[in-house]
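A single protein chain has been omitted from the complex, and every remaining protein chain is retained in its original position.
Per-chain residue numbering starts at 1, and chain names A, B and C are given in the order in which the chains are listed.
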Amino acid sequence: MSANDRVSVATAWLDGCSGCHMSFLDMDERLIALADKIDIVYSPLVDAKELPEQVDVGIIEGSVSSEEDLHKAQLLRKHCRLLISLGDCAVNGNVPAMRNQFKLDAVFDRAYRENVSFQPQRPTQGVPALLERVRPVHGVVAVDVFVPGCPPSADAIWYVLSELIEGRIPDPSQVTKFGA
Amino acid sequence: MNLDELNEMAEGVRAADTGIAHEVRVCMAASCQSSGAGPVLDGLREAAPSTGCRVKGVGCMGLCSAGPLVAVAPMDGGEPVLYRDVKAEDAQAIACSIGTAPVERLRLPNDLPFFSRQQKIVLENSGVIDPNSFKGYIAVGGYSAMVQALTEMTPAEVLAEVTTSGLRGRGGGGYPTGLKWSTVAKMPAEQKFVICNADEGDPGAFMDRAILESDPHRVIEGMAIAAYAVGATRGYVYVRAEYPLAVERLKTAIRKAKRSGFLGAHICDTQFSFEVEVRLGAGAFVCGEETALMASIEGLRGQPRPRPPYPAEAGLWGHPTLINNVETFANIAPILLRGGEWFAGIGTERSKGTKVFALAGTIRNTGLIEVPMGTRLRDIIEVIGGGIPDGRAFKAVQTGGPSGGCLPAAHLDIPVDYDSLRELGTIMGSGGMIVMDETSSMVDVARYFMEFCMTESCGKCIPCRAGTQQMHDILKTIAKGRGTRADLALLEELCEVVQATSLCGLGQTAPNPVLSTLRHFRVEYEDKLAATSA
Amino acid sequence: MPLPAPQPQVRVVTLKIDGQDVSAREDETIIEVARENRVPIPSLCYLEGLSVWGACRLCVVEIAGTDRLLAACSTRVTEGMQVITNSERLQRYRRTIVELLFAERNHVCSVCVSNGHCELQTLAQRCGVDHVKVPYRHARYEVDSSHDLFRLDHNRCVLCTRCVRVCDEIEGAHTWDVMGRGTDCRVITDLARPWGDSGSCTSCGKCVQVCPTGALVRHGTSVGEMTKDLKFLPYLSRRRHGQ
Partner (left out) sequence: MSVTRHKPPTPSSDKRWNLVNAAMRRNGYADHALIEALHSVQEAFGYLDETALVYVAESLDLPLSKVFGVATFYHLFMLKPKGRHACVVCTGTACYIKGAGGLIEGIEGRYGIQPGETTEDNALSLLSARCVGACGLAPAVVLDGDMLGKQTSEDLLARLGGLD
């Protein structure tokens, strides 16, 4: 792949702890090498806030828990040729999905009333509405590559990106697993 | 006791009946009982002439939808007069008609195709003899096959006769009975068991129940002959607890047979001993699977275990065990009496004899029928069953219960035998036949059976336990019109995995209702999907 | 001339596993022979030293001459048998079975004390399960912390019944069993009362050691800290069965 033919990458952070993005940063000096090969065109890690019309690779961290998550997942799917679920929240719902065992109302009550001593109230304004059930990304849009792990190690992410840069579809099951 | 002595005994029973010109038979099987046959029997007993006539309760006459059924039969062998929908207040009229003109308003024509198109072997005594009467069974030649086997045949000769008959297991699998018997016979073991599988669980099937309620000695006789042939000394009948009447009649029959020396130690003064016990199920469909059934007799959770080893090799408590179903055992006595060749002359090349079916659903005549193997499906449904009521159109017939499938009108002309049904994606099963008209949704039928399998899954193996639940969820979603193409694809994939990897027959066949409706009625699934995307 | 040695009771047979010629005693099962010959066959309920259960269906293999798939744990080898352990079809089926397990209960690996030491987790990775296609059910299951030493988390139970078998066959207590049917199945102690109240439990901890997941664990362990040791099992099994 030539230098002027760099891979454009968009990343999004849905319902997750941002640990997967941190793990991305944990690639340390390899980030420098990577910077020669990819352009991050949209991400919580960079300033650009507009998703370009056509992106090569979309990477999603986090599960789909709110209307906004759903919108972002659909947006990335629409504009990215290849979509990656990065980390357990995106791949299997992980900790955010543990609330699915309860009714949404009960979850709200627990978080905003029962455990709150000062002005207990449910937030309604300025925050995206929660979905009744948390779903993994592939529960709402088609996903091409799954990178499980909580978080996937920097090595695993490096492997996945390196393979993509080389034009190959990676098989991350050799380098990461659920919970890893 | 030898055959001559038994014949003498039967002759004696019949001789006691001289002077009785007519017999009034009231069906006292479960279905007629629930439509009020009990008071009818009482009424007739009261109203009937005190001489020359006998009123008795009998087993299933077949046409359940017209019950309570009553037959007035001349004892000289003439045609009986059949009455339908009899009420207690009709007793007087029927009683007065005996020997004179029949009561036309209640009469069922004798040439009704429902009756004339049947051929009865298994059910030949059904609706004729009093199931609670040991003598009644003896009078129609009962136990002569057993006595003949014990006194005049070697076990090998019995096996040969059963093998020649070409009889295949009537419980659903269609495994050759002779082969099964000889496998058990060949096992070198001190202790062997014979089990009668009467855990009839297919929803919509009641053949075994009717046989046990109508002619229980016939089943016991078949078991005893089997025990003699394979070298077993103990037997169990595993019956559903949901069939209290069948259990009661079976227990009565066992007690009476034992008291008369036809069961127990040294049967009919021969070296052969055979004890039979009844064991009750407790509401678990999976116990129809033979290894689960054995676990249940052993007092365990009815969970199947991997086969091999097959029960013939290591069955009940590890001993070689022969398991056959009620109808299979009920075929044995006639095979021995009339010969394997005779039996093999009935039916088709690979499916011999007759088959009992329970006709139900949206069909005019519901009830129990027995037809030769190879009878056209159309004849069963349109001629014997009388077609669909209320001017609606036939849509499908479901055979084989939760392990079977649905056939559309296009296949009504197939002969009903093991192989033809299998080729079309369904199975003979134990004999339940549910007819559906145009108002039935095939997706919903598939969902119904999947729900059945899900609740009846024993939970031991993962594909069946979790797979049936997932498939049921998907079917529910599709039935509600919320399914996607991806859901349908996942459903088909799960069908394949559950079918291929499940531990026992329940799981392996659980996808069949889905697969067969997908095969013959795919458009109904597609339509449901289309509704969502629109 | 010495007399020929008496014919041994058990014969030796030869067979092919994935094209490899192997020999075996005829009373061995396919999975035993495969593992002796370093052919890995995935399994979950099978555990050397316990009776065969045959329920997880992960060890199903193809055998030439039969359409049916057979469980390697419960099928004895025969002369000339040709076994395929890892066809594309088998791999696909195994992935689906593992997915069904993950979807059935709440196996949240990231917050499990057995993370990194879990057979289900490893199995998912080996079978190439990088995500679960079937919808997660997210049903609620109890956690029983009533025992002084151990904890039972039904969320992570795969119903392999290793605990039931080790307790019955090795410890001899039969504290554990399975209640209910189908998806309602649940491992129980005694009359399904809290484990800590059990009158039959000897607190030996064998159930915890054989549990393949984080369903049975020691108290006081944090994420990833629970390791299990199965070394005792073959030894005790031989003692128990007088070998």
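A few notes on this one:
Convention: a contact is a pair of C-beta atoms (placed from the backbone, for glycine too) under 8 Å apart; a residue touches a chain by one contact, two chains touch by 3 or more.
Since the model is a prediction, treat every value here as computed from it, not as a measurement.
All shown chains touched by the missing chain in the whole complex, by label: B, C. Listed residues B:205, B:356 or B:474: the one in touch with the omitted chain is B:205.
Of the options C:118, C:134, C:178 or C:210, the residue whose C-beta touches the omitted chain is C:178.
Taking the complete complex into account, B:398 is the one of B:118, B:398 or B:469 that touches the chain left out. Touching residues on chain C toward the chain that is not drawn are 168, 173-181, 188-192, 199-200.
The missing chain lies against chain B, touching residues 30-31, 33-35, 64-65, 67, 201-206, 209, 241-243, 279-285, 296-303, 358, 360-362, 366-367, 398, 401, 432, 434, 436, 440, 448, 452, 456, 458.
Definition applied: only the chains that are shown with their structure count from here on.
Of all chains, the one whose CA centroid is most distant from that of chain A is B. Chain B has its Cα centroid 59 Å from the Cα centroid of chain A.
Residue numbers of chain C whose C-beta contacts span two or more other chains: 133, 135. Residues 85, 88, 91-95, 97-98, 100-102, 133, 136, 138-139, 143, 146-148, 150, 171-173, 177-180 of chain A touch chain C in their complex. For chain C in complex with chain B, the residues that touch the partner chain are 52-57, 60, 69-71, 74-76, 92-93, 96-97, 100-101, 103-104, 133-135, 137, 158-159, 178, 180-185. Of all residues in chain C, only 102, 106-112, 115-116, 118, 121-122, 124-125, 128-133, 135-136, 138-140 touch chain A in the complex they form.
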